[in-house]
Structures are given as structure tokens and as C-alpha cells.
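Selected chains only, in their assembly positions.
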Amino acid sequence: MSRRDLIELGVAGALVTAAGVAHFADATPVLSFVVAAVAIALLARLVGGATEQLGSRLGSSVAGVVQSALGNLPELFIALFALHEGLIGVVQSALVGSVIANSVLVLGIAFVVGGLRHGTQSFDSSRARMIATLTVLAAAILAMPTLAHAFHAPAAAHAKSLSFICAGVLLALFFLTLPGFLARGGDAGSEPARWTLATTVVVLGTSSVGAAFVSDWFVAALRPATHTLGMSEAFAGLVVVAIAGNAVENVVGVQLAARNRPDFAISVIVNSALQVALLLTPLLVFSSLFFATTLTLVFPTLLAISLLLGAGITALIVYDGESTWEEGAILVGLYVVVAASFWWGA
Amino acid sequence: MSRRDLIELGVAGALVTAAGVAHFADATPVLSFVVAAVAIALLARLVGGATEQLGSRLGSSVAGVVQSALGNLPELFIALFALHEGLIGVVQSALVGSVIANSVLVLGIAFVVGGLRHGTQSFDSSRARMIATLTVLAAAILAMPTLAHAFHAPAAAHAKSLSFICAGVLLALFFLTLPGFLARGGDAGSEPARWTLATTVVVLGTSSVGAAFVSDWFVAALRPATHTLGMSEAFAGLVVVAIAGNAVENVVGVQLAARNRPDFAISVIVNSALQVALLLTPLLVFSSLFFATTLTLVFPTLLAISLLLGAGITALIVYDGESTWEEGAILVGLYVVVAASFWWGA
């Protein structure tokens, strides 16, 4: 392990400890919430790093499966604890928020960083376009139960059935499209393994367990903290959970744009949104059958509309084939206005 | 006529007879309904084939007019009988369903078939892009009365006026754009005539008359059959009538994709959607003045939203310039979720 890896591990350990202390010492909810959020972001980064190390030993196709399965682990933990607490609204907005945060905010930041460093960036890989198209399609599927509930009275009474059909279709599409994705994903630029297998497994195990604990504390602090801060649960999910939970892909994507690899940056950022839609969301819908409250895909209507807008705009921008920092700035501006719309609670 | 043609004629004749027997012998509505639906699909195929044979004798520009006029004949018959029965909801959802079925389901199947056989298919004809753009525009026009009714209170009281304005605009656009389309449509790959003119006229005449009769029986069985099956009238129109009525274009489009001619496949499939929007819909709106209930273009709101989504996604995919079977699979998944949303009746 490099010195940088060790520092990162140390900081993560310190933050997890701090989050634990804040939780058990009954610190103010806002403090517990913030410390836990930062700890989760760092743990997500560690899980991501360890998964990548594992991937470089496994061959690219198996690596892809592992990354798909483990990369969203911190988000999965948060969602499960939140489901357990009955915080359906947080889970729903965190899921949709992951897609919106990736395809609007993170893409915007990547364009700003890339554009300021390298001027207009051109990208024209069919892979980036393909992922963008798939994301629009997944967003449309994901939005249908909400649209049906809001705009088609006869379907409104069947939110659960429609959600399960929708989740089933999404999961089937995930497994159907996985092999092709992996075959094509071989160019994911995986580095040679830097860690020993033992180190990798230990880091992966500990950071996953850590993520599970911190997620629990995070969810415990969420309701009182959002109450104190005056933000709605939808905002907490859409912005805080979505950004903390996707920290890895976000940082990697922006770094790639900074290194003038816009095609690859877009693939990583948008692909992360796609995985949330195709895998994480249906998994949670079916998992929720084991909880007291069922997670349906009937989101607040504005959330579904924002999802469609975000995915559509991402596709337009990816098809455009060029990005400038101005485009990035407007994307960030759009994210600010979307997020602001959800600030107020019921 | 080839042996295959004769077999097809024989099967069609048998099915029409079966549909007639089912109708007059008071078979269970579901049986009558299914037999009539299959018979209509086959008659639609015969009308399509005969129209093409006629076209190959007439020169491509006149052929285009004839195909536009006759190709949608079976759908027109069903719609007229359904209007006569006051089944406005069926007609509306069948019209919108034709556009959605073509631009989502059939395109999806074409991509799956084409992609599994030939890998990633590239297409880049400006003709395919143009038709996709025109379809989005036509869908937007078609959706406006519904959007106005749902989201603009002052317009809600003027559904009829707005529908007639809209239908007038659509019809004007059909006649305005027809010549250019025909001139450009010359590459439609028409084969040399295989049938004599007499055969062609007889087949066209009989299959049209047959389509008229079967449409009557189909509509008669529709309400009791949908009731027995538990599906809504909207679902029957959106899925059953739309698919049965567009059988020709559907089969031809998928066959073209299978033969690795994706540009042409897309043109055929999307063009069929465009004709329904520009020609069939306004014709039916104006025809409905002769019936007891007027056909307005105020659809169920979700139907108009699905139309916009479907047309927009088609355009994105056509602009993308590449298709894979995964993209096709997600399109089919989207269709399943859209259709499911309309399963339940009021």
C-alpha cells in the first residue's frame, strides 16, 4: 500500500470513530449527521478502491460484476437502514437523486473542471452515447409508475403491482444487458493491482462493515438533523445521501475530465446513474417486502419529472459531442434549482 | 401468385370464416375477439401486400399515395366501427397506441432481432433522422389538446375546438409534406410486380371487404371480451388493436432489421407511426362528426405523456446512429411498463 492509501485509511478510521462517538455520546444530530455523511463518502471511496483492486486480479468481465455488486454497497446500506426506519421518502429521493446528481451535478462539475483546464472538450465514443441512451430508457421506465399514479386515475390504486412489474422489468434488463456491458467494458482502464489480495480483502471487508455501521448512525441522525436544519427528507435524500453515497464515481469522473479524458469521464458518471436505476432500485423494491413498509416506485411527481428532465438533458449533451465549461456551469445551475425545489418539506 | 401467397390467402380465408362463425354462433367473446384480432392482422398483411403490388405498377410516387391511403385501411375500419359503438376510448388509445407500438415495441423488437443476428447495427441515413424528427413534431401537436385540457383550465372547456384546429393542422401538414415524401420515398425498395393486375385488384378488394366485416365482429366482441379478461378499454386499444392493425409494418420492419438493413427498417417502422398521426387521426376526428359522439384529441393524460416519451426516445435512438440488442431489450421493457400502466380500467 502506498503512503497515500495509508493516510486515506487512517482518515477513514478516524471519521468512523468520530461518527461512532457522535452517535453514542448523543452529540447534536446535525454534527452526527455531517460526520457520518463524510465518513460514508470516504468509506464509499475505499470500497470503490478495494473493488477495483479486486477487479484487476479477476479479469475485466468478472471485475465488472463485482464492481456492479459492491460499488453501490454504501448506498444499499443506507437505503436498507432507512427502509427499516420507514423513511420511504428518503430512500426514494436518494435513488432518483443518485441519477440526477450523477447526470446533472457531477457531469456539470466535470465539464467545468475539464473545460477550464482544456478548453472545449470533444467526445464521440459510441459507448458514451449508448450509456446515455440506456439511461434515458431506464429513467423512462422508472418514471412510469409515478406518472401513472399522478396522471392516470385507474392506475393510481395499483401502485404496488405496477412498482413490482417495473422493478421486475428493470432487474431483468440488468441481467440481460450485463454480459454485453462487461464485454464492452474491458477498456475501463483498470490499473495493475497495487495491493496484495489479502490487503484487498481486508480493506474491502472492514470498509464494508464500517459502511454498514456508519449508515446505521447516519440514518439515526437523519430525521432530527433534517428537522433542525429545516430541510425536507426529500432534500436530504436527493442531495445529501445521493452525493455522499456516490462519492467514488463522482470524484473519479471529475478527475477523468480534468485529465482530458471526457469520453471515459462521461461513461463512468452516467454508468453509475444507470446502475442505480437498473440494479439498486429494483433490489430495494423487492427487499422492502421484508420490511414493514413497502417501497413503491411512486415517487413525488416532481421527482419523476426531474428524473426525466435530467436524463433527457444528459443525453442531449452527450449527443452534442462537445462540452464547454459554460455548459457545465448551466448544468450545475440546473441542479441548484432542482435541489432548491425540494428544500421545503410537507 | 406463388405458393406462399396462396397459402397465406387460404389461411386468411379460413380465419375470416372462423371469425364469422364465432361471431354469428355466439362463441365466447374472448374467442371471437382473439380470432378476429388474428384475422385482422393477416388481412392487414394482405392489404399491405396487394397495395405494394399495385404500387410496383404505378410508379413510386403514385404508389406512395396509394399506400398511405390503403395501408391503414384495417385500422380505419376498426376505428369507424368502434366510433359507431361509441367506444371513443378504444379509438383514442388505438391511435396513440399505433405510434407508441411502432416507435417503442416494434423498434425494440427490430433492434433485438437485428442485434442478435448482426451485432451492433449502424444507421446514418438522413431519411431515418428526418422521419424521427417529423414524428416528434407530430406527436407534440397531437399531445397539445390533451396537455391543454389537463394543465390549462381556460382551454379545458374548448376541447372540441382545439381538437378540430389540431386535426386541421395535422391534415394540412399531411398534404403539404406528402409530395416531398413521395419524391424522396422512391428508394422504398419496391420489388417488381409478382401478381397480375387483375389478381392484385381482386386480392385488394376482397381483403378490404373482409377487413371491414372482421373489424365489425372484432368491435362487437371487444367490450365483453375486455370485460371478461379484466383489461381496460384503453389497454385493448393501446395494445391489441394497435398491434393487430399495424401487423404489416411491424413484420416488415423486423424482417428488414433481420436482413441487416437498419436504416430502412427504422424508416418503415417510424413512418408508419407518422402516417397514423398525420393522416388517420385527423380523418377520424372529422369522420366522427357523422357519429353520435365526437372524437376529440383529449386523450387520457398519461396516454399523451407516453406518446411524447415514446416519440422523444425514438428520436434519441435514431440520432444515436447505432443500435444494439440491449437497447432493443430496454425499449421492449419500456413498452411493457407503459402497457401495464393502462391495464386497469376506471
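Couple of notes before you dig in:
A and B label the chains in the order they appear, each numbered from 1.
Keep in mind that, in the parts below, a contact is a pair of C-beta atoms (placed from the backbone, for glycine too) under 8 Å apart; a residue touches a chain by one contact, two chains touch by 3 or more.
Quantities reported herein were computed from a predicted structural model and do not represent experimental measurements.
For this homomeric complex the structure file specifies 3 copies in total, of which 2 are displayed in place.
As a convention for this text, only the chains that are shown with their structure count from here on.
The part of chain A that touches chain B in the complex is made up of residues 126, 129-130, 133-134, 136-138, 140-141, 144-145, 147-148, 151-155, 157-158, 162, 165-166, 169-170, 172-173, 176-177, 180-181, 308, 312, 315, 319. Within the complex formed with chain A, the residues of chain B that make contact are 120, 150, 232, 234, 300-302, 305-306, 309, 312-313, 316-317, 319-322, 324-327, 329-331, 333-334, 336-338, 340-346.
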